[in-house]
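My questions all concern the structure below.
Apart from one protein chain that is not included, each protein chain of the complex appears where it belongs.
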Amino acid sequence: MERFEPTIIAFVCNWCTYTAADLAGTSRQKYPPNVRLIRVMCTGMVDPKYVVKAFLSGADAVLVSGCHPGDCHYINGNYKARRRVRLLHGILGRFGIDRERLRLTWIGASDGIEFAKVIHTMVAEIKELGPAVSDMKLVI
Amino acid sequence: MNYTYYPGCSLSGSAMEYDVSTRAVFERLGITLTEIDDWNCCGATAAEAVSSLLGSALGARNLALAESMDPSSDILVPCSACYLNLKKVEMERREDPELAKNLDTILGEEDLAINNPPRVRHLLDVLVNDITADTLLQKTTRPLTGLRVVPYYGCQCLRPYAVFDDPEAPTSMDGLLRACGAEVVEWEMGARCCGASNMSTKPETAKKLVQKILMDARGADAIATVCPMCQLNLEGFQKAISRDAGTDLSISVLYLPQLIGLALGLDQGEVKLDKNLALMPGFMEKLLGFDIVIPH
Amino acid sequence: MEETYEIRGTNWLDSVQKLLASVFETSSVTSMLVPVRHSTTHVLMPTLVSDPGELEGADPFAPCFPLNSAKLVSKLTKKHSNEIIAAVLRPCELRALVELVKIKQATMDNLITISFDCAGAYPNREYNRTGAEGKAAEGKAKTLGFMEQRLGSKLDDDTDKQLSTSCRICTGPFPENADLCITLLDHDPGALGVFAGTDRGRELIMGKAFEVKSLPGTRADTVKEVLQRKKEAAKKVFEDLAGKTATMAGLGNYLASCVNCYNCRVACPVCFCRECVFNTDVFDYEPFQYAAWAKNKGTLRMPMDTVFFHLTRMIHMGLSCVGCGQCSNACPNDIRVAELFTAVGKGVQQGFGYEAGKSMDDPFPLSVFFEDEFQDVTGI
Amino acid sequence: MDELLQLKTMLNPCIQCGTCTASCPNEVDMDLVPRKLWRMVLMDRHEAIFDSRTFILCSSCYLCTLRCPRGLPLTAAMARLKAIAAKRDLAKYRKSTRFYKSFMESVRRHGRVREGEFMGLYFLAMKNPLLPLSFASLGIQLMKKNKVAFELPAKPGIGNLDRLFKKVAEIEEAL
Partner (left out) sequence: MGEKQGRALVVGAGISGIRSALDLAETGCDVTLIDAAPHMGGVLSKLEYQFPSDGCGMCRLLPMADRDTCLQACLRKGLVHGGIDLMLSTTLKGLEGEAGKYRAILETEPSIIDPKLCTGCNRCSEVCPVTIPDPFNQGLSTTKAVHLPVPHAIPNIYTIDMDHCTLCGECETVCPFGAIYLPGEDRLELKIPRTLVEMDVGAVVLACGIDYYDPLSGVNTFGYKALKDVVSNIELERILSGTGPFNGSLKRPSDGQVPSRMAWIQCVGSRDLEFPACSSVCCMIALKEAVLVRKRSRQTIETVIYYMDMRCFSKEFEAYRRRAENEYGVILKRARPHSVRYDRNTGGLSLYITDDSGIRVDEMFDMVVLSLGQRPGKSVKELAEITGIGLNPLGFFEDPLSGEGDKTGVFAAGSASGLKDIGESVIHSSSASAMALKVIHGARSPHDEEREPLNGFRDVSTQVPDIGVILCQCANGPDIEPQVKSMGASDVHVSGVMAMDRICTREGWDGMLETLAEKTFNRILVLACTPQLFLDKKAAISKAVNLDPAYIDFADLGKGEPLAATVKMGLARIRYADRLNSRASAMVPTVLVVGGGLGGMTAALSVADTGFEAIIVEKESRLGGNLVWLEKDITGNDFGRLLDNTCRRVEKHPGIRVFTNAVVEDSRGGPGNYTTSLKTCDNDSKIIDHGAVILATGGREAETSAYGYGTSDAVMTHREVEQALKAGTMDPVNLNVVVMIQCVDSRNDSREYCSRICCKSSLKHALEMKRLNPELDVYVLYREMMSYGFSETYFKEAREKGVIFIRYSQELQPEVLSGTDGVMVKVHEPILDRTLEIRSDLVVLATGILPSVIKPLAALFDARVDDYSFFKAADSKWRPVDAVNGGVFACGLALGPRDAKESVASARAAAMGALRLISSKSAGVSLVTAGIKPSLCTLCERCIDSCVYGARTLDSDAGKIRIDPVACQGCGSCAAVCTNSASFLNNYLDQQMFEIIDAAI
């Protein structure tokens, strides 16, 4: 059987996590190529629709990552994101998309290594879990 | 090289082995020590406790005498208490013009004066910085191989004037002892107080301090000292302190120049080992085992 | 304990009509929204009554629930008006109204709410087939018969199985925070109790000539018993649902016959958008996109985005879902949407310690946040 | 100026941080820890100061002086207190002050201290017939080793520091 290579969509905030991802690049912290970075201005602008869309389009996991509590460039977008992700956990969890597949992390601008680590862990765990939506064809 | 020598009272009495071994080592190194003529007591800790000006005056007199002998030759002082008292005068009269004036008046009584006094140097300072460990290494003919020594500095050669070593974590003796072939045992008590004259006036307090030092020195063959007061406190009360501690704390205690002298090939008599109060059989045995070797 | 006043009429409808009429008398209410059986069609519909004389046709207790009136109240109150109106609402309608008020789609400033112990309703099609036939008098008789059976059995009789699922599993059939709350359970047949659920209600009640009577002592136990029973029923329904929708594919199957008619969202009292986002240009794909998707996947189910639509609706209104069941009523293809949404709604509301429609004081969970909450969300 | 007032002025910048106490090797035996003692000085609690044995226990290790954040000469301050106690010949401190005085007397006479002589002077000054016993053990050890110098100065008269002592006293008087 072909090895399962998950696709992870990462919504990263422009200020912190995107910088961390950049830093991971410049400091040569390799992380698996399974992740697709989508830069957003703030985790607070991640519409739950985007997350649903990602899963329905075939993502095996979604990462939403922004500034640490208190650090949000826009004061409190990350707190709002946390409530939204909680809501999504509550909904998607019922339909087999467990919270392992939808993660919210706070990764600061200097945490390039932390970013690489999160991606590593996530990819490894999702590989274990397998694809998010097994029979996509009829669903979407 | 040439030093003006200030032995101090102890070295002519209870610490005569310090005096003798110091002179012997310097002689072996080819360095002349010229004793200050008519030097007087530095005042020890007593003078200041009676009158601070008196303490300064006593020290100043010695500086004046030394200056009159050879202003360019440093004053070498083996006793830490003497060293500090002289050093204090050297430093304080520089900073305190009024004190300088008073001292001038006092010295004037004897037609003495201080203008540009020589530097006051502790024996250890001279050994480390002028003689240097390298020289000792070259001149060592009887390496004290395997002798485990803890260097004990005491207080007053280090503090309050941190001239040649870290005032709390001194290391200057390490190189010298190693040059002599000895093994320096790491310990924490090198710069702790031995109780000093409290041993006479408040012995219970002082003995506690000595006990701590002796406890930490366990495992070493000898303690090396650079101060008569320390030497006496560490060597003179070992029985009583062992009794207090409930454990045998006896250990050989030697003056640093005694150990250096032995390494330089001097015999026991030349460094007056017979005067030491605490020399353990184990130490003496080791001592006999050290051979004279011809340095390359 | 809130003081309860008792009203005794010839029957429950007579009693309630008395009460409603008295509201007109003693307050400045100019009109009242209440289900009225229309004299010509005999169809029961929410009706705005301004002539107390017309209350004769009012039948708020009929097991008929053509639509959630919260939406109507929204129309009546969203924009400023000087009229004071009253509305007789089922508890689930009142809850939906509370949610709408929070999102500025209605106000309670000039509104008096009246609610009652709800015995439930049939699915719309069922009632239209059986309940609405015949003349006004027959309809009334049917309502009274229904009530007698329901209340007599403490809402545990054979009709229960024919009611809409949402009513069967409704865990909020008793009024709490209406201005005037009408209690029926454990009262003598025909008699009803009234207590004030709000300060405004208290003002209304005070000085009325109703006879003070404390609630029947057995009521609390009965309420408990009913709720317990309904909770168990709900649990069973939810477990069954969870089994069917444990995966995304399962959810897809559950929604397989959806044709994106969006009737469910039109019927939903808390779906407040003027136009659903799924009807906007956001979902106007270009032809080449469809082609690309089909190419990628091999097949493309059309119309697409049905699961997307339902998931999005859960996200948008799950937290406000009051479990009224109108979405199922509205589905042309008999998808049991209400169970799905009620289950999801209950779940996510619990997640935020929120109960839709319970209180005006609880802010909508996505409108507030605290710095030190929900640390577990970010825990990996 | 009053000696204690002088001392107080010297210690005024003290911030009571307690570094002195933390550093003191003899603190365990002190009834007033150094920080408290200095506080007493600043508060003019003269009786309390001279009721305590703190300063007499100072062994001049200079650790406190080394680390005082205000750079106060605390060891010197201890010595000042000793000197005041000596001058006032306070009974409580006689054992120590007379030790110092005897020591200095030996110095005055000969310029250098003769350990045997000064001990004799000290025992005499203390008028305590039992005191010599507490030194006996060490004394015997030293004597055995022939380390106690009992002989008079080699150059009598030369070492005499009478003039110096007198002048010092004169100046101090004038202050």
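General observations
Letters A, B, C and D name the chains as they come in the text, with residue numbers starting at 1 for each one.
Note that in this section a residue touches a chain if its C-beta (ideal position, glycine included) is under 8 Å from a C-beta of that chain, and two chains touch if they have at least 3 such contacts.
Fair warning: this is a prediction, and the values are worked out from it, not measured in the lab.
Shown chains touched by the undisplayed chain in the intact complex: A, B, C, D.
Of the candidate positions B:G43, B:P151, B:P167 or B:G261, contact with the hidden chain is made by B:P167. Residue-level contact of subunit C with the missing chain is found at 103-105, 272-277, 280-284, 288-289, 293, 316, 364, 366-367.
Take subunit D: the residues that touch the chain left off the picture are 8-9, 12-19, 21-24, 27-28, 33, 35-36, 39-40, 42-43, 45, 63, 66-67, 69-71.
Within subunit B, the residues in touch with the undisplayed chain are 162, 166-169, 186-188.
The rule we apply is simple: only the chains that are shown with their structure count from here on.
Of all chain pairs in this entry, the one linked by the most C-beta contacts is B-D.
With centres taken as mean CA coordinates, the chain nearest to the overall protein centre is A.
Taking each chain's centre as the mean of its C-alpha atoms, subunit B lies 21 Å from subunit D. The mean-CA centres of subunit B and subunit C are about 98 angstrom from one another, to the nearest whole unit. The residues of subunit C never reach two or more other chains; the list is empty.
Screening every pair of chains for touch gives A-C, B-D.
Looking at the complex, you find that subunit B touches subunit D at residues 9, 12-16, 38-41, 43-54, 57-58, 61, 102, 105-106, 109-110, 155-156, 158-160, 162, 167-168, 192-198, 200-206, 208-209, 232, 236-237, 239-240, 274-275, 277. Note for the complex: subunit C touches subunit A at residues 242, 245-253, 256, 277, 293, 297-301, 304-305, 307-308, 311-312, 314-315, 318-319, 343-344, 347-348, 351-352, 365-366, 369-371, 373-374, 377-378, 380.
If you check the complex, the residues on subunit A that touch subunit C are 48-49, 52-53, 55-56, 69-70, 76, 79-80, 82-92, 94-97, 103-106, 118, 121-122, 132-140.
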